[in-house]
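Only a single protein chain was left out; the remaining protein chains are all shown in position.
Note that the chains are named A, B and C in the order they appear, and that numbering of residues resets to 1 at the start of each chain.
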Amino acid sequence: MTRRTSDHSQPITVAISGSGGSGALTAGSILLAAAQRCDRYGLMMRAAGPQVRGGESVAILRIGPTPVTNIGDRVDLLAALDWRNIERFVDELPLDSDSLILFDPDSGPIPDLIAASGAEQRGVRFANQAKAQPEGRANMVAVGVAGSAIGLSLTALSEAAGEILANKPVETVRATQACISAGYPKPALAAETAPTRPARRRWRLSGNAAAGLGALRAGVDFVAAYPITPASEMLEWLAPQLERIGGNLVQAEDELAAVSMLVGASFGGVPALTATSGPGLSLMTEGIGLAVASETPIVVVDVARGGPSTGLPTKSEQADLDQALYGLHGEAPHLVLAPLDVGDCAFTTEWASRLAERLQTAAIVLSDQALGQTRAVIDPPAAAPPVPGRKRIDQDRAEQAPSTAGTAGTAGTAGTAGTAGTAEESPAKTAFARYRQSADGISPMSIPGEAGLTYTADGLAHDERGTPSSNAAHHRAQLAKLADKLSGHDYGDAWARRDRGDDYTHRNGSRPISLVTWGSSWGAVQEAAMRLREQGVAVQTIALRLLAPLQHEAMRRALADSEVLVVEINASGQLFRYLHAERVLPSAARSFARPGPLPLRPAEILNSVRELFGPPELERTEAAAISGAGSSRRLGGQA
Amino acid sequence: MTRRTSDHSQPITVAISGSGGSGALTAGSILLAAAQRCDRYGLMMRAAGPQVRGGESVAILRIGPTPVTNIGDRVDLLAALDWRNIERFVDELPLDSDSLILFDPDSGPIPDLIAASGAEQRGVRFANQAKAQPEGRANMVAVGVAGSAIGLSLTALSEAAGEILANKPVETVRATQACISAGYPKPALAAETAPTRPARRRWRLSGNAAAGLGALRAGVDFVAAYPITPASEMLEWLAPQLERIGGNLVQAEDELAAVSMLVGASFGGVPALTATSGPGLSLMTEGIGLAVASETPIVVVDVARGGPSTGLPTKSEQADLDQALYGLHGEAPHLVLAPLDVGDCAFTTEWASRLAERLQTAAIVLSDQALGQTRAVIDPPAAAPPVPGRKRIDQDRAEQAPSTAGTAGTAGTAGTAGTAGTAEESPAKTAFARYRQSADGISPMSIPGEAGLTYTADGLAHDERGTPSSNAAHHRAQLAKLADKLSGHDYGDAWARRDRGDDYTHRNGSRPISLVTWGSSWGAVQEAAMRLREQGVAVQTIALRLLAPLQHEAMRRALADSEVLVVEINASGQLFRYLHAERVLPSAARSFARPGPLPLRPAEILNSVRELFGPPELERTEAAAISGAGSSRRLGGQA
Amino acid sequence: MSATTTPTLRARDYLSDIKPIWCPGCGHFGVLSALTKALAYLERPKEDTAVISGIGCSSRLPAYLDCYGFHGLHGRALPLATGLKVARPDLTVIVAGGDGDGFSIGGNHFLHACRRNIDLCYIVMDNAVYGMTKGQASPTTPPDWTRSPLTPNGPGIPVFRPAAIALAAGAGFIARGFSGDPHGLSELIARAILHPGFAFVHVLSPCRTFRPDDQSDWKQGVHPFTDRARCDAEAVPALRVDDDGMGIGVLHEADPKAHSGPKDTLADADRAAAIDRIEAELEV
Partner (left out) sequence: MSATTTPTLRARDYLSDIKPIWCPGCGHFGVLSALTKALAYLERPKEDTAVISGIGCSSRLPAYLDCYGFHGLHGRALPLATGLKVARPDLTVIVAGGDGDGFSIGGNHFLHACRRNIDLCYIVMDNAVYGMTKGQASPTTPPDWTRSPLTPNGPGIPVFRPAAIALAAGAGFIARGFSGDPHGLSELIARAILHPGFAFVHVLSPCRTFRPDDQSDWKQGVHPFTDRARCDAEAVPALRVDDDGMGIGVLHEADPKAHSGPKDTLADADRAAAIDRIEAELEV
């Protein structure tokens, strides 16, 4: 036992690796399920070689007694079932001299690249021990060994194996449990074999599933989509659940169809959502623009992967922010949100869906592979803040009644098309003013089936009825309304997750530090902040959940009088640029931006803070020697 | 004759309006063709009602002795053939008390909206005079009247009619010429009927044609496209010309196909280009990203129209800048350029095409309806600066030979895939390193048919050979190369059109003013600057032709120590935001941004300058009373 | 959702007060008229009818009706309508557009809508040209038509055969009509609406402006279609080889298979309970 693996008060990172068919991923899944049973928190990422199926793979888990937000700086324990193609994973397996490697001496010597880490090495004859059991498998012996090393009980491991292998024949499950037990150090203490019951309600799910759950919570009843990695699992999670709640999922012929299907369903009054990734998002931009212009609510979850083009389908990067913010032609204001962790995928997707409904617009939710395909044990995510639903005709009438006198721009609900001849065609007589200008920019929306409120939705520039018009005043009014309804909405506090620690003040004459980030980078940033505070640095974190519309005033207030570092995983500093474009950053703000596909590690941020703002008392934190993450590009403030 | 129409040393704006079938547009075309023959400069815009064909329409021309860059502040002379639906055009026909209206008293009284301008009114019985000629038409009488009013000779008008009606029977042409002559005041002076021959070589063409010409000049031999307003004319101009020079134009089934066809042709070694507008650009973003990632040169001309969504197909707006800059998923650096006037459509499209070829990337050229569909009489546009062609294997070898020792990153041309196991598949033996890292980031590109240099282009992240790889180092190297080859290129002076006037200095303690703009707004901006200088204000104009990569240092130097106003035609100030994002603007910079569809008028800019920086000596310039352009949104610097 | 008692509506009651932007003599007027007749004949409540279109002259149609409508994206009318119909099976959903919209940019959705067999009535107003963008060749334009400068030698490609494609793709109802015969056309549209599943109505609808000869050529050329397309679910279908593209009538009608009716939507409380169950499964 190394220092790190024997201290169970701190999170521990465990990796299980093996060649195709070795079952490294199943082993990881059992460990995570066992952690849930032992009242731990945790998360599990995976990496695999290029083979479509069945190549070498690694499960990397981090397990701890408090919520685990990121994968940490290094691997504490590596259980290598064999060494086949392990060099493919060196970047993902940062080991150092405090790490422990469990390996099967029968599968050959430790490769130099791994041995170079200086990690402690311990031989365990996984395969040989497995052979002792009928149908025994080496990976399950490793589950026993690794599970005990990180403090999981034998009972929890056995139960977890039963759950994960529920579809297998009972003999297989028994053999598995026997192997786990064989790997588990003897004698197992009584406590370790007592039946488990987690003290607290705790969930195990992926970010993709959480996003799906958020959609259901928000009332989404229609999904249309086209498969794409790494978004498919979100759809595959949703399909059977929608069956259960009476909703529909349509597998479309392509993404162009999918996004237009959403617009149709939503026009019909049914909240609608899709999930995709970069290439699919590109194909959807025209349809998203239609939703914006026709004011039909839809939600598009982008589970981002590395780019550009087909890019890195199974790896993560935060490089679709530019497209999500700016990717529509013409002026097309819309919502952009990003979940901050696995559980937050539920919160943010729910909130985004509710906001889209209320504001009659498109919402893009920027998840990514690192959230979507990570499975985690977490506290159940909170419900999103309440948002009123679509403005239907009765609400609109109620709003208008008391205030007709006072409010600018409130024309009759059954309005006219404006001055004669300004609309393209002849003026309305009694038709419904679907796009009526109102005080909050939100027009009443009828849905098919409602008599007397028929209208034709349109993506052409139009007047208040929806009739196409190229009149300048109509165009200006439409654009102003699209922008104002978004900027005028009160989003409350949920726009960001903020943490100032206990002691966020000036200290020894130096200003406190603001770490600004978004999306999946939050986990590493918050851990970096924690460690900085331990070293006596005053630091706050601001993780943006609502990216557009940006909360300018709140941001400026939050950043006032601090050193600012913007952290994200992409090559060009997309958030950094965006915040400058919106003029909320001080000119001396700095950027830490580096491309994927490697997960962000807290040490990278610590090092960047030290280099850029370096209070002398700050310890240098070595990123593990073999991590390839060092060559990030840093953009200084230059204006 | 009003003051303005009788002074032919200044540009004059003439409009001809009429209902469907009245021939207002033909009349305009003849006037423009005559202006060319009289050695004038000029431009002609058109507006039409909602009818697909044959509805009411207006031709608006501005004709002058020096190059005409924009449509001016008001209409000096309106020849109204009738008044049918004229109220649709009031925004496009700013009249004031110095204007002159020629109208046919037989077609009813002047509508109030028009009369309200206070313009001088003069009845001319167009229809009645036409009736005197066999097959005579009222619009041609108007050509005679208006043509003489703006100082065009009768001979020129007659010849121009012959040219414009070349496809009509000869009797029609004769009747037309007789009507023109009937409208022309008698007696025509000898000089006015002498044969014409412009003193200087001068061209008449639309921005769409000019862009097409630029493409041909650059060597474009392949075009694939899908029709869309207002880009179709560019394609329709190119199709027969490509026939003549042995190139190909494929009408694709959609824009997705079109952009992939370009990639295919260019992969085959043939420079390739398409033209589209917003909705089509949206559909092309995935394909543009493929061109970027696979480093295959293509050019996409976006003849922008009003947005969002289907928007305003026949009207102009500069609202696709965001999408052009940021619309691709993942990090996908590429070129974005914008022509500044009709002639510059040739220069900029040619330059963009040459740069795309050299830098093996995608170029987006942001034209717009106001450039594309405007016909102008101009000096022949200059050729684009020379740019070396694609880096072929021999050039690459030559480059490498002398400098192998010194240059970082120069691996052998027939390179290997890097360290064992880092690429997805087994390492190369002798294969061609198509994506080799080189000093300037530009790799050698073979084309099919070249033996020993086969490779597979790929949109997946890849190593130097193009073999898919999810290795972090390969990904970082690829992204860095894509960015560096663009930022490292020397673009010379053509990145902007700059004019400081004669006397750009500090004056009475106030700083000079920089008007920054892009694309079709240049014309109004430069005229505003001229007028400001006449009023004693020190002002420079900087019109960006190369938007990405931005020339940061040159911009900062150019703007140093001045008040900055960024002028553009869109609701949110897209250029203004972009320049802030790139940190080249001082924080006090201001924005004048207002949506389309009305053309930008110099007076709007003058007023904005006066309001924002108001040196007291600045005259207030009234935009003509009925212009609807007043309610622009202004974004101040707030950081 | 429909109102309790709707007074009987005449065809013109389905028209909105918006004046079409079409050129005088455009074939699309006939389609508009035929559609209102069909709706009146079927007594569809206006508010329970939605007309979905793409972009093009033809696609302007929804605004001219006093039903719910959506003038969507070029080429994407079918998926938009599919989403609406799946989400709201109680509505009558009609899809309208042009030959460019449906067969060029929208071709893939056409194929898959035929296969998917959602209960839609799809009316394509085929004028063998792109009217809205001023006269370029469409998939149904003859190969030797040289009047578009975009294809100065003619498109040079054999015409797209909508009915044959629809049949091969599995459409259950295929008819061809002529806008010059709005009465006959309204009958075909009514039958298409009644067909439980995807029904395709191919309408010859001449563009007066860019293909002025079609009006009279088609008036001369159309004739009743006499034989039905054979369709065997296990095999590849065939239209009679003597379909010359001018046969008017129902070309193919499959056994109207019982469509799985609309799903039961859950009451809000039941939905919440179902979500609770889903969440409970995330615990151990």
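The working rule: a contact is a pair of C-beta atoms (placed from the backbone, for glycine too) under 8 Å apart; a residue touches a chain by one contact, two chains touch by 3 or more.
Everything numeric in this text was worked out from a predicted model, so none of it was measured.
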Omitted chain's touching partners, listed by label: A, B, C
Residue touching the undisplayed chain, where the options are C:165, C:188 or C:203: C:165
Residue among B:466, B:523 or B:573 that touches the chain left out of view: B:466
Residue touching the undisplayed chain, where the options are C:107, C:131, C:180 or C:206: C:107
Which residue of B:128, B:193 or B:241 touches the chain not shown here: B:241
Contacting the left-out chain in the complete assembly, out of B:45, B:250 or B:605: B:250
Positions on chain C where the hidden chain makes contact: 104-108, 111-112, 115-117, 139, 157-158, 160-161, 163-165, 167-170, 230, 232-244
Chain A residues that touch the omitted chain in the full complex: 50-55, 226-229, 232, 235-237, 239-240, 243, 249, 251, 253-255, 279, 309-310
Hidden partner chain, residues of chain B it touches: 33, 36-37, 159, 163, 196, 198, 201-205, 209, 213, 216-217, 221-222, 224, 241, 244-246, 248, 250, 252-254, 256-258, 260-270, 272, 286-287, 290, 294, 380, 424-426, 428-429, 431, 448-460, 466-468
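Just so it is clear, only the chains that are shown with their structure count from here on.
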Contact-richer chain pair [A-C vs B-C]: A-C
Centroid spacing, where centroids are CA-atom means, of chain B and chain C in whole angstrom: 38
Contacts with two or more other chains, residues of chain A listed in rising order: 256, 286, 290, 294, 424-425, 458-460, 468
Interface hub residues of chain C, defined as touching at least two other chains: 21, 71, 73, 75
